[in-house]
Each structure stands twice: as C-alpha cells, then as structure tokens.
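Not every chain is included here, but those present sit where they belong.
Labels A and B are assigned to the chains in the order they are written; within every chain, residues are numbered from 1.
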Amino acid sequence: MKKSLLAVALLGAFAGVAHAQSAVQIYGTVDAGMIKRTDQTLAIGKRANNTLGFKGTEDLGNGLKALFQLEIRYEPDSGTIEQGGNGVQRPLFQGQSRVGLQGDFGMVRLGRGLTAFQETSTGFEPFHGVPSPVGFQTDLTVAGYTSDPLGLVGNSTNRFSNALFYNSPEFSGFQINTTIATKEANNNAPFVGRGSTAFPQFPANWEAPVNPFSVSGTYKNGPIAAMLAYERNAVEHKLMSAAASMMVSPSLKLMGSYTRQDRATTVLANPKTKAWVLGANYTMGPGKFMAGYGQKTPDGVAKTKQFSLGYEYSLSKRTYLYVDASRKQANVNLATPGVTTKINTYDVGVNHAF
Amino acid sequence: MKKSLLAVALLGAFAGVAHAQSAVQIYGTVDAGMIKRTDQTLAIGKRANNTLGFKGTEDLGNGLKALFQLEIRYEPDSGTIEQGGNGVQRPLFQGQSRVGLQGDFGMVRLGRGLTAFQETSTGFEPFHGVPSPVGFQTDLTVAGYTSDPLGLVGNSTNRFSNALFYNSPEFSGFQINTTIATKEANNNAPFVGRGSTAFPQFPANWEAPVNPFSVSGTYKNGPIAAMLAYERNAVEHKLMSAAASMMVSPSLKLMGSYTRQDRATTVLANPKTKAWVLGANYTMGPGKFMAGYGQKTPDGVAKTKQFSLGYEYSLSKRTYLYVDASRKQANVNLATPGVTTKINTYDVGVNHAF
C-alpha cells in the first residue's frame, strides 16, 4: 500500500513536470553546408531556414485551445539574426510571432507570419520550400512576387505584419486559409513605383491604401492534394496561383504549380509575370531524391529557366545530410532584357532538427 | 522489495530531471489585439507587455538563494524586439537582466530593471500597469516623469541600467525597496536642457553628475496597501509619489495615487507637474471590470484628463480576452499651451501567459 502511494505521489510529481513542460516547447533546426556558385567563391551557408522557436498550447476545455508561437531565425555561419539584402537584420522573431485560439470554428491568430498563399505553396515545391537557390520557392514558385512591399528594408517578402490569420476546419478534404493585414505604416523606405525618386508613389512610412489580404483553398483526397490561391499586397500587386500533387506510388510524388502576378498598379510597361514549376520526389530507404524544372516568363524580359536535382540522406528522424546541383538561366541585367546568364549552384551539408 | 528499489531509482532519476528543470524556467506572455484611435487607422498591437523570459533560483543552504532573471520583450505584430519611439529597438533583455542573492537580509541584485518607484507604482494603477494608452501607468501615474533621461535613444523611461537593487524583508507589513545606479555614461544622445542644440546641458555619452536613485516603502495590512516613493534621475529631476488601495469587499478594490515631479534642474519656467489617478476593479466570476479617472497638471499647460473603462474575461488562469474604451483630453501642441485635443481609444484582444 505504501509503495502504491509512493507511485501515486511520483505520478503526481511527474504530472506536474509534464504540465510545466507542456507550457513551452522549444524547438528548432540548424542547417549548414558548403555552397559553390559558378561565379562566386566557396561559401558556408544554409540551405533550409534556421530556427529556434518557442511554442505552446493550452487546453481551455470544450474543445477550445489557446496557442502561441515565437520563432527566431538566424544564420549559423555568422551567428546573426536572419539577414535580408545588404546584411540588414530581420526581426528577432522572423519565423513568426502569433497568438490565438483554436476550436470547432477553426483557428484564429493575430501577429506576423507567412501569408495564407505563401504558407500553403511550399507543399507543392519539389525541395519542400527551402529558401536556397537550388530550390524554386523564393523565385519561381511565387513568380517573383513580394507579399510585403511596404515592409522594412531587408524584411522578408512572404509575410504580413499586423495581420489576422484564419484557418477553417477541414470539410471533406477542403480547407480555407485567409490572412488580412491592417493599413498601418511600418517604417517602409520610399517605394518609387510610378513616381520618381523625389516623388515616390509610396513615400517613406506610408499607410497602405488598401488592406493587404491572402486566401488559399486546399483539397486533399487520398494520394491527391491541390491548392488555389489569391493575394493582393499593400501596393495592390495581384497574385493568382494553382498547384497540385499526387502520390503515384508510396515512394513517388509528382507535383506542379502555376503562378501569375500583375503589378499594373506600380509598373507602366510589362507588369505581368507568369511561372510554372514541375517536380518529383522519390523515396528509397533513408534516401530521398528530388528533381524539379521550372520557367518564369516576365513581360518583356527573357525567360528564367531552372533545373535542380537534390538528395537527402536521413541519419535519423531528426538529422539528414544533403547534396544538390542546380542550373539556372536568367536575365540579370535589365539594360539587355533579352540576354540570359547561366549559373550553376552546388551544395552539400547537414540539417539537424531539435 | 525490488519494486520498491525500482520506485526509488525512479524517484532518483526523477529528482534529477526536476533539479535540471529548476535551473531555468521559461515563461512569458503574448498579448495581441486590435486598436482604434479616433485619429488613426485600425491597428494590430499590444495592450500589455510581451515577454519571453528565463529565470531561476538556486538554494545555497542556510536560507540563502542565488537568483537570476533575463526577460526578452517583443512586439508580436511585427516580430521585432520591443521598440521605442521612431521604431528604435530596445535592448534584447528589455524586461530585465539581473542576478543576485536572497536571504534573511532581503534581496540584492545587480543589472538593469524597473526602478523601485516604477515597479511598486504598478500595484496602484487600475489597469495593473499595462503600457497601453487605455491605462494610466506610462503617463499619469508617473506624472510624465522619466527615470532614465541619459539612456540610449528609444530606451524605456522607467528603468535604471548599471544599478544595484535592494529589497528589504517585510517587517510587520512594511517593506523598503531601493535602486541606485552608477554615474557611468550610456551612449546617450545630447540632452539640451538649459543649454542649446550647439551646447547641450548634457552632451552625448555624458557621465551623470549624481548617482540616480529610487526608493519606495510599502505597507500591507489585510485589505489595505499603501506606498510612498521618492526618486532622483541622472539629470536631478525629482519625483515624489504616494498611493493606496483597499479591498472594500472580496470583489471590489479601490485605489488612488498622487505623483509630483520637479524638473527645475533642466527647465527654466514651469518645471513642476502634478498628477493623480483614482481607480476601481470589480471581479465577477471569470470577469473583471476596471475603471479609472485621472488628471495631470503641468505648470503652464492645460490639464490632461483621462477616463478609461476596461473588461477582462478569463478563459483560464493563463488566458484572458479584453476590451477597453478610453477618452483622453490633453495638450498636444506646446505653441498653444491652453488648447487640448480629445482622443478616444478602443481595443479588443487576447492575453496568453505561458
């Protein structure tokens, strides 16, 4: 009897710890490797995003949950917070900073994070959405579109600040995700657009004329998944995207996406860009092969063409090695819009989740 | 007997984990909501401070404890570290960064944190000290006073850097709290004061002529609590404050504060400001009503008057929803010192502690 009491006491103490644990979960990834681009010196850098996050859920009863997530992004090669162009440091919680409630009605969150389109689209990209140039996500999958043109200089281009996020529950495989942001100013740099440097179309720290929003609908049915998305940013650039994937066999997944953006509000000539990406993933034991091909067709500029091959070898559920090779052909100088340059990129590295 | 041994082994292993746990405790809050000010666009932002903290205590025996606390502050709507004026990022551990010892003698800490006055005063404010303009803390409760006029641009105005903090034990309901800072320079911007832009009274990165200090005494006796405080900052602005609260019934708390600051060392005319705030909290089931009214009377400028109503509804011990309405009437243009402007502020949101 005494032993039993001890065990119960132990269980109680244990539950206490388990409860404390459930309040905050710390997680993250470290991804570092060596990268060689034909026209650049050998570099050490990342292939996937590097994260250190804090998240938790609280059961409020009646199927209601409170939840939050704060995610630091960083560069392991230099130890800094994630950097945008020119080495500008992004927000501390660049990954996301959101709080909200989840229940039968779906999930409502407030804060900053990927837009509904940007978050959904990564599921249809052959390199699972890594930001590396060996993948397609940041250039071709989104057709060169930026979700946050009035954000801070160096900020990422696929997030909304000051936003309300809603994800519906799944009905017979269908789900709707929406993101809507306020018009409030975010200390943006001037955005010239149809104006001039002296009189930019959107001056510094400008309030958006419209509420940016993003909506994506997904459908899942056994081996098939599909997405339809529409987004309008703070300067009324419009994006439309459709994508689908299919598990042809337990080890082979095929996928494709088509995206179109229209920048007619800020560009006088050639405001449209179209892009498509086709890809395949093939799993063999602890190894996974990835292949993709895509094109981007901006109005009045030579096509971008990219072909990429990748391989991930899992040492465990949390750790894998990777090696990739990519060839990209794109216009890099707008003064000669018909000319393209070929760039080969190779990388090899390790990705560890914790 | 074997089972018993197993249980003991288990208990030992368990104690090991529990001990490791006790070394660092991770805690925090996420507060996000929608805010509408009469003269501004609808915004997403915070009502309370947003924190992600790391703290711990170590039992040194004989009633002695070592303790530390590091508290990140952030803005969930933009994912950045907490920002001061003009979007300037504050220190990473803006909440506090302190280490010290606690024993029969009280608690001694070194580092950076709220001054004794600023920390104590939040207990007598009807909106429990939230920095939102719907509350009174940051403007009226402190009579417009700043504790750190020679701090970095954008830094908070209620903390001392480079400080020694002492809290006495409680004697028959009485407790004394003191904070004293060094004179060392902190890369401050020039503080014009009685000088000119060319010859500021306190040039950039200036050593304080005196040691800033803050002292507060509190008294608690059943339903009654009271505070008396005095503070002198690095430019010898002086502040005096008195406050009291009373639990009239188990659900009704009344409170009031009176604060006076004197900036005679840096201002030639009208150096004095007085302010008072009266407030009430009424608890009903999971709901809590808050009401407050206050006035600030700066020498030579029209009075500030503020009336605020708030409601918090607890979904659990860790999560509540809130809605507030506030009307403030204040002079906003020193060129017309007798003219006031009315500003209404409304907010609704969620606060989740973890």
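Everything that follows uses one rule, which is that a residue touches a chain if its C-beta (ideal position, glycine included) is under 8 Å from a C-beta of that chain, and two chains touch if they have at least 3 such contacts.
Please read these numbers as outputs of a predicted model, since none were measured by experiment.
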Discussion item. How many copies of this one chain make up the entire complex, given that 2 are placed?
Written reply: 3
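We take it that only the chains that are shown with their structure count from here on.
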Worksheet item: Which angle of rotation, from 0 to 180°, maps the CA atoms of chain A onto the equivalent atoms of chain B, to the nearest 5?
Response: 120
Practice prompt. For chain A and chain B, let me know how many angstrom lie between their CA-based centres, rounded off.
Written response: 37
Practice prompt. Give every residue of chain B touching chain A within the complex, in rising order.
Written response: 3-4, 7, 10-11, 14, 17-18, 21, 26-28, 30-34, 40-45, 52, 72, 74-81, 87, 92, 315-316, 318-319, 349-350, 352, 354
Response to the item:
Listed in rising order, chain A residues that touch chain B in their complex are 3, 6-7, 10, 13-14, 17, 20, 23-24, 26, 54, 56, 58, 60-61, 64, 66-68, 70, 91-94, 96-101, 110-112, 161-164, 181-184, 186-187, 207
